[in-house]
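The complex appears here without one of its protein chains, the remainder shown in place.
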Amino acid sequence: MGLDKLNQLYRAVILDHASNPHHHYVVPDATNEKTLHNTTCGDTINLSLRLDSNGTITDIGFTGEGCTISQASASMLTDVMLGKSRDEGLAIAKIFSDLAIGKEHSAKEVKLLGDAQVLTEIMEFPARIKCATLAWWAFQRALSDEPREEN
Amino acid sequence: MGLDKLNQLYRAVILDHASNPHHHYVVPDATNEKTLHNTTCGDTINLSLRLDSNGTITDIGFTGEGCTISQASASMLTDVMLGKSRDEGLAIAKIFSDLAIGKEHSAKEVKLLGDAQVLTEIMEFPARIKCATLAWWAFQRALSDEPREEN
Amino acid sequence: MPNLEQLRQDFPELHQSMNDERLAYLDNAATSLKPVAVIKRLTTFYQHENANVHRGTYQLSFNATKQYERAREIICHFISARDSHEIVFTRGTTEGLNLVASTYGEQNIQPGDEIVITIAEHHSNLIPWQQLALRKRAILKYINLTSNGEVDLDDAKRKITAKTKIVAVTHVSNVLGNVSPVKELAELAHKNGAIIVVDGAQAVCHIPVDVQALGADFYAFSGHKMLGPTGIGVLYGKKVLLEQMSPYQFGGEMIEDVQLENSEWAQVPQKFEAGTPNIAGAVGLATAVEYLERLGMEKVQARDEELMAYLLPRLVSTSGVKVYGSTDPKQHIGVISFNINALHPHDVATALDMEGVAVRAGHHCAEPLVHSLGVNSTVRASLAFYNNFADCDQLIKAIEETKEFFNGGAR
Partner (left out) sequence: MPNLEQLRQDFPELHQSMNDERLAYLDNAATSLKPVAVIKRLTTFYQHENANVHRGTYQLSFNATKQYERAREIICHFISARDSHEIVFTRGTTEGLNLVASTYGEQNIQPGDEIVITIAEHHSNLIPWQQLALRKRAILKYINLTSNGEVDLDDAKRKITAKTKIVAVTHVSNVLGNVSPVKELAELAHKNGAIIVVDGAQAVCHIPVDVQALGADFYAFSGHKMLGPTGIGVLYGKKVLLEQMSPYQFGGEMIEDVQLENSEWAQVPQKFEAGTPNIAGAVGLATAVEYLERLGMEKVQARDEELMAYLLPRLVSTSGVKVYGSTDPKQHIGVISFNINALHPHDVATALDMEGVAVRAGHHCAEPLVHSLGVNSTVRASLAFYNNFADCDQLIKAIEETKEFFNGGAR
């Protein structure tokens, strides 16, 4: 197969986000926050965001170490989520998680993912799905009410 | 194969010992004693004996529930051991245990086993070796100095 | 159910001899035989798909992980669990039950609390609770059986109280073959704020199991008793319980993060699967389950009942034979325990062995139950759907010859 197929995974937009990630910071006065580890490689994503009283995401950022895919994915996520309501955000994150486990969504829904649409190609590289979804899970966990271990 | 081969295992002498076991009692004032379980079938053998100050076995008896083979073997053991010294007894028990795990002994040594010589045929019925050796192990354990769980 | 003789072709071990006689394998409760499909699956896995799971970044390893997790899904469906995260792979029933006692039990049992089991339990569902009770200064109570060998529900109502924290019960007895009233016991347990742990070792290969309908909080079983490989088993646990529990073993795969001084646990079920699991075992077990599902568990059950309806009355009416437990074949799920006159079960088993009949003699790792029958041991014949009437006939004939040998000829 060789490396040609890699071009499909490492699109220019992905490499751009990875080398110049957007919102690469910890949100000051964050209302919600979650750190997740990718047990496969030891990578971590910390996602922090601020919800205002209307439930709108007024700031969002990420830090942590990771591969091209996980960094790009987190960067794309922050772009998409900024300014969305909590519920809109969760709905979009669910679309992404669903695609990652092979469920179908309409083209209209997929469009909501913004740049992150390109990551759906990741399904061709199943070993990397976890890298792509880590940030989205962190987002869901940060906003969910689960009384689970908070970092 | 059928049951013909069974005659080889259940010799008349074995059936005799099993139905009319010798020394089937707990030795009063026993100096040494050991109960062993056959985990395969839940059978037990209690072996008790009295050593006098010269180290001679002046009485020996067994109780417990078991199959034809284990009862007959215990009965034969008591016959052989009565009047022997501790060391002679242990040497004879070792011959029996050795035969059970496939080691060879001279015809002269095997003769020391008395009626129990017939049990060496048990090697043809490997699943029953444990039944035959239980009493002999109990004898060894009763006389050994191991500080192991005493019953 | 396909043609029976055809089905028997699926089990190579059926077609061999033992002591130069036709083999009648009637020790299925100890371990089942394996169909060709399972053996082939193992071979293919080891030849072409073998790789470690979870941490792989290459195709082979990803595929192995997929097969392993697919096995979880298949088993989840087979026992009607809600979510494949509720399926923990273990070595077998024994490990599953120990896991619950050492984690849930260790965390939740206080001095004075009560653990209730039945007198019919296999040692694997008895000693873990007994030792837990001893460690915690808790009280272990035994539910009695009726004279028929069935769990006495009236006694259960007396024994299960507000002090009870855990009820542990076998789904099907490995000595008498009867089915416990798991649903009723689960309701009793839950009404009293306790959980119920079910030992399904003897059930899964014989009757359809629906853990949700049963109300089981935990349900443990072994692959090797249900056509699968050795060394693999399953612990089902309700997700909310599994999530509360601390890990059982520590090592690879079960942690999110390790610091020098402490560690953060992974989510269920990985939290309970430290180290490299029995990957081929899980994959082979999935094939065994698919085999059973293809037959259909209702049909498997019907076939078991047909065989038992044939064997039980014949055994009961053989002179000198005492059968333990119910006289209703439906209360003998695959299992009959019996004794012959004054013959010791071990002597009987040796004689049957000479006639090619594989049965077990002993206490069947259920000493309290066997002692409650007034004996030290029994002979146990246990059936699977791939047995046939000829196997039953061979057993009856061998029993007749055994009686003759010990009472007539030699004795």
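A, B and C are the chain letters, set down in written order, and residue numbers restart from 1 in every chain.
One rule holds for everything that comes next: contacts are C-beta pairs under 8 Å (C-beta built on N, C-alpha and C of every residue); 3 or more make two chains touch, one makes a residue touch a chain.
Note that the structure is predicted; figures quoted are calculated from it, not measured.
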item: Of A:H17, A:K34, A:K84 or A:R128, the residue in touch with the unshown chain; value: A:R128
item: Chain not shown: contacting residue from C:Q9, C:T230 or C:S326; value: C:T230
item: Per the touch definition above, residue among C:A138, C:A358 or C:L373 touching the missing chain; value: C:A358
item: Sites on subunit C contacted by the missing partner chain, in the whole complex; value: 12-13, 16, 18-19, 23, 25, 27, 30-31, 33-34, 38-39, 42-43, 46-52, 55-61, 91-95, 97-98, 101, 122-124, 126-128, 130-131, 134, 140, 142, 222, 224, 229-232, 249-253, 255, 257-258, 260-263, 274-281, 346, 349-350, 352-353, 357-362, 365, 367-368
item: Residues of subunit B in contact with the chain not shown; value: 37, 39-41, 126-128, 149
item: Contact set of subunit A toward the excluded chain (per top definition); value: 1-3, 5-7, 9-10, 12, 15, 19, 40-43, 65-69, 125, 127-128, 131
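The rule is short, and it goes like this: only the chains that are shown with their structure count from here on.
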item: Two chains sharing the most C-beta contacts; value: B-C
item: Subunit A-subunit B separation of Cα centroids, rounded to whole Å; value: 74
